[in-house]
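Of the protein chains in this complex, all but one are displayed in their positions.
Let's look at subunit A:
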């Protein structure tokens, strides 16, 4: 990985910003989430990992107000809240990059970035300040976007993803949730997103990061929460977790000592993040 990462332990843990207890969510015959707990503190990056269909996106959408949980309590800054809808989540200061990006193809980059949070100039929108701010945000992500006045449909997959990430930074969020933000990104842009995650943490924001890339997860997160089949499967402090342990927890082999050993032996010796994770 090209990202340098050090000084994990110098931060003191902030207060709990977001806390979920006993979240259940069911889609017809599918119980997507069962009694899921999750806690995020200010200035902390929590990685949410799990296999495909583990329920990660469902959990994120529940926090973002897209879905209503069937049961469970969401506490924000210490008090229980109902996130009635996406507007409610925004109002609380929860910003989300959705896995499917949720961009309007017919609108240009500026319009997408500020959708729902337009700058006003009397009764009208202030296009000039929005455009200027758009360039600033995109620059900070090393975005390679030729023009912010072209419809989003004309952008490449990675450019669209960058726009979606930049959008989560508009306004002053307290919690930023990134659902596979680097899936389509190039090397430099991935590094920028990881840098961004670290900057957000330094600014005292709470970050929830979903990724299938264990190297990225281990590079930037403080804690790793593993979901499996819609349940809390394991939780690690990033410094203590090895890649193999993570993989085992994700695939469901952690409760089986033999499988765990086998997985460990089969894994290549010089796994990234392996050596510094071990004590």
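Rule of thumb we're sticking to: a residue touches a chain if its C-beta (ideal position, glycine included) is under 8 Å from a C-beta of that chain, and two chains touch if they have at least 3 such contacts; residues count from 1.
The working rule: contacts and distances are computed from a predicted model.
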Per UniProt record, name of the chain withheld from view ["Cysteine desulfurase", "Tetronasin ABC transporter integral membrane protein", "Xylose transport system permease protein XylH" or "1,2-phenylacetyl-CoA epoxidase subunit A"]: "Xylose transport system permease protein XylH"
Chain not shown: contacting residue from A:147, A:203 or A:237: A:147
Residue, one of A:37, A:118, A:198 or A:235, that touches the chain absent here: A:118
Sole residue of A:102, A:183 or A:229 that reaches the chain not shown, by the stated touch rule: A:102
Hidden partner chain, residues of subunit A it touches: 64, 66, 85-87, 89-90, 96, 98, 102-107, 111, 115-118, 120, 123-125, 128-129, 131-132, 135-136, 139-140, 144-155
